[in-house]
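Just dropping this structure here.
For this depiction, one protein chain was excluded, whereas all remaining protein chains were kept in their positions.
First chain written, first letter: the chains are A, B and C, and each begins at residue 1.
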Amino acid sequence: MESQGLLIPIEHGLLFAAALFCIGLAGVLTRRNLLFMLMSLELMLNAAAFVFVLAGAVHGNADGQVMFILILTLAAAEVALALALVVQLYRRRRSLDIDSLDGMRG
Amino acid sequence: MTAWLGWIPALPLFSSLVLLLVGGRLGQRLVTLLGVGSVLGSALLSGLLIADFLAEGAAVTTRQLPWLSSMGLEVAFGLYFDGLSAVMLGVITGVGLLIHLYSAAYMAGDEGYARFFGYLNLFVGAMLLLVLADDFLLLYLGWEGVGLCSFLLIGFWYREPANGYAARKAFVVTRVGDIALAVALLIMIQQFGTLHIQTVIERAQLQWLGSDWSFWVALLLLGGAVGKSAQLPLQTWLPDAMAGPTPVSALIHAATMVTAGVYLIARTQGIFLLAPRIMELVALVGALTLFLAACSALVQHDLKRVLAYSTISQIGYMFFALGAGAFSAAIFHLMTHAFFKALLFLAAGQVILSLHHEQDLRRMGGLLRRLPFSALCFAIGCAALAALPLTSGFYSKDAILLQAYGLHGGSLAWWLALAGAAVTALYSLRLFLKLFFGEAVTEPSPDMRPTLVVPLALLCLLALFGALIPQPLGAVFAPLAATEVPAAVHGAILIMPWLGLVTGVLLWRYGRGFRQRWSDSALARSWRAGWGFDALYDGLLVQPLLLLARLNRKDLADRPVQFVAWLSARGHAWLSVTQNGRLRRYAAGIALGAVLVLTVVTL
Amino acid sequence: MADVGVIVARVLSLLGLLIVSAALLTWLERRLLGLWQDRYGPNRVGPFGILQVVADMLKLLGKHEFVPHFADRPVFVLAPAIVLVTVLLTFVIIPFTPAFPLVDMNIGLLFFLAMTSLAVYGILLGGYASNNKYALLGALRSAAQTLSYEVFMGLSLLGVVLQAGSFSLGRIVEAQQGLWFCVPQFLGMLLFLFAGIAQSHRLPFDLPEAEHELTAGFHTEYSGMKFGMFFLAEYLGVILVSSLMTALFFGGWLGPVLPGWLWFVLKTGVFVVLFVLMRAALPRPRYDQLMRFGWKCLLPLALLNLIVTGWVLL
Partner (left out) sequence: MPFLFYLCALIALLAAWQVIRGVNAMHALLYLIVVLLAIALMFFMLGAPFAAALEVIIYAGAIMVLMVFVIMMLNQGDSAVGQERAWRAGRIWRGPALLCAVLLAQLGYLLLPAVVSADAAAVDAVAVGRALYGPYLLLVELASMLLLAALVGAWHLTRVLKHRPGEEV
């Protein structure tokens, strides 16, 4: 790649990440289906990861990618657990409606 | 050999630690192995040590491990072993071992089996620490440990509220005595700057000759002893302590706990001898207690309460002997009493078990044919309790009365003790007759497991021939000057038990109507209630305290605290609205928070 | 910009070469199977039946492009394209000669892994979009199988990467100047072979399409050229795995006397024949056996290989 500078102005990258993040947030806030919420969460995670990688690229060091790997791990763990919950939820309620889960006990 | 001394209390303590921490996960067999095995180890070690001591005869002190050091006060972990300790050691480990063996069968299948043995071991360990302590603080540790264990074991079946109440009562009442003891210790620190027992006694004999300190310290020590040993006026907890499992009662009455007070006075006799008035008080307390408790024992309906009052009464004899200066006789009686009282309790446990946990004497009777072995045990135990000739109790009680007369002559206390002997015989006979003669009311299920029989048989032998066991007390107590006792006095001492027995037989045979009337009389009712001490304390102390507590409930000082509680409750109610379980609301909350923070940053 | 023409030419020539060789492979397979199973195989159309390929292709093209009405149409159409495209894309990194990998990426192997993992989607989506229980089951199996075998496919390759010190395939081949990696990385080679078979869904690991259980697995509902794409992709996969074996473990173009490309083609050919032989010789395991074999046997072995390699290198 070009060593003299970044491909694009850094603000544009950040703006893109912010937009992606907000779209994901909107998804989390509006969807009732647990699966869609999960996907929106993934969008938000990716926005965060993008910022890390961008920052790493700006400074030309590996830290950004290391943090990206951590986010990747986080996403893997999160999805594994969340999908387990999805399966359980569907088994018990025959629906993925997150609002049906507002009953608390204990 | 003395290097092994530390292991004697350490074994049961360690075992109790294991049992209380992980006992629930061990099997019953392993628990038994650990619980009984540790006491067996202690008993074997004690046996070896005592044999050693009998051959060499010198008191030994173990290495002192520094414990705490503060403002000139140095306290160390150290053990002291002399003739008195040897006797106590033998009694505690020997009788304790038999009770443990018995418990293994008695408690089998109980859900708290491991917990029970954990407490039992802790009890024995604490008592061993108490009698071996070289230092008053270590002694106090054992002292409090014993108190704690009695609390735990009396309330062992904690699901029954009454048991919990009895346990609390025992704890609180003995605490009164413990505070007296603690004050005595504080005075010792203030006076001598040390708590090392031998040093304290030596210095006391040098410094306190003729001063008031010895009076007060001895009084306070007596207070502690009275609380632990259930003497007047702190005797009320012991009858209620019957709420625990029967082996616990046996342990409390025979091997541990109640003998602690006797031991304490015997151990600190050097201080008591400096205060003759307190010595008289000790004798008087003992004599009064023994007589009053014997009377109470005469009218109880509960099998175990009879034994409880008899214990109070017998400890009273020991106090009487201590007060009279017949220390070795007191310790002698302590030992024989341990044998026959353990026998009586374990046999009573056997009877109670056979009768499906029936403890009321009025619902027993005619068990002679059905439970012959228990009858034999009771016969021997009651005979020893009544001090019939050729039993161990005969020799020890005889020694007490004789030596006390030799030292003091016929004081009021002595006459009370003499009369007590007759009453003792009377209630022993009543107990035996009520149990084994008369009409059968409840049908027993014979249940004689070998683990139950073996300890009982051994205790029978000890109750009969225990008086032959030598007591190496010569070096501890100054030998008594040989005095002449009139033959008439000696005769009276010998006659008294028989007097009680004959009266008892006559009443049993011909006095049915009289017994009926007597049982309902006001005097008998008051005796049955322990001379009304419970009611007295209730009216004098408990109710006023409760009244004060009730008055203080709406205290002004509580208001700020209550306001905080009210505030947090309201706040909780208010905040819990946000915890509605709607995941998206939470997410929205987080986003809103982010927006707000960013607004602050932006502006 | 003058390069554009060259690049296009190279891409097109590679594409043509691949399509032709894949087509020829179908013929070769049938002939070889015939040979080993003691029968003829296609031998009527053209010399040795070689024009049978052309005939098949014409037949496929002539068939009605049928999309079931219950299918999820866009996904249904997309699926075979994904499979074919990912396989074809992977070929850009294969170094046929020092001068002819299309792109000598410095993350070449990672690119290969990325493409294989994307290839799963083709199968999954195909199975899902068909809305048919056999297809669904086949796709589910395929997803599980591919996901599992992908894990240690990557791990088995890491030994090679460690030894060559690069993800670039060209460098890896060059690093085998003295000794082919099939010797020091023998275990890794075996593991990669297993994983490669599983990834390309060849016998004995062809459970996603096991005919006698699942009709035809994920492509039950496919017909015409869409089926042809799946079919083509499978054979391209065989060639891909074979050429990767060659490049990673058997020195790629390296070899005496003969020109490099010929060495590469010869070595690759040997592995292709091996694949066909395995199809002819081996039975199919049960699904749970396959998964157990993968997770409990191959994965630990791959880790062991990696650890030993790392230890020796350090």
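Here is the rule we go by: a residue touches a chain if its C-beta (ideal position, glycine included) is under 8 Å from a C-beta of that chain, and two chains touch if they have at least 3 such contacts.
Everything numeric here is computed off the predicted structure, so don't read it as measured data.
K.L.:
Touched by the hidden chain, which of the shown chains?
P.N.:
Over the full assembly, the chain not pictured touches A, B, C.
K.L.:
Looking at C:Leu15, C:Leu35 or C:Ile107, which makes contact with the chain not pictured?
P.N.:
Touching the chain that is not displayed is residue C:Ile107.
K.L.:
Using the touch rule from the top, list residues of subunit A that touch the missing partner.
P.N.:
1-3, 5-8, 10-16, 18-27, 29-33, 35-36, 38-40, 42-43, 46, 49-50, 53-54, 56-66, 68-70, 72-81, 83-88, 90-93, 95-96
K.L.:
I need the residue numbers on subunit B that touch the omitted chain, in ascending order.
P.N.:
588, 591-592, 594-595, 598-599, 601-602
K.L.:
What residue numbers in subunit C mark contact with the hidden partner chain?
P.N.:
On the side of subunit C, residues 72, 74-75, 78, 105-107, 110-111, 113-114, 116-118, 120-121, 124-125, 127-128, 136, 139-140, 143-144, 146-147, 150, 154, 167 touch the unshown chain.
Convention: only the chains that are shown with their structure count from here on.
K.L.:
Once you've mapped the touching chain pairs, tell me: line, ring, star, complete or other?
P.N.:
It is other, because the touches fit no line, ring, star or complete pattern.
K.L.:
State, to the nearest whole Å, the distance from the C-alpha centre of subunit A to the C-alpha centre of subunit C.
P.N.:
Centre-to-centre distance between subunit A and subunit C: 33 Å.
K.L.:
At least two partner chains per residue is the criterion; list those residues in subunit C.
P.N.:
In subunit C, no residue touches at least two other chains, as defined above.
K.L.:
Give the list of subunit B residues in touch with subunit A in this complex.
P.N.:
Counting only subunit B, the residues touching subunit A are 579-584, 587-588, 591.
K.L.:
Hey, which residues of subunit A end up touching subunit B in the complex?
P.N.:
For subunit A paired with subunit B, touching residues are 25, 28-30, 32, 37, 98-99, 101-104.
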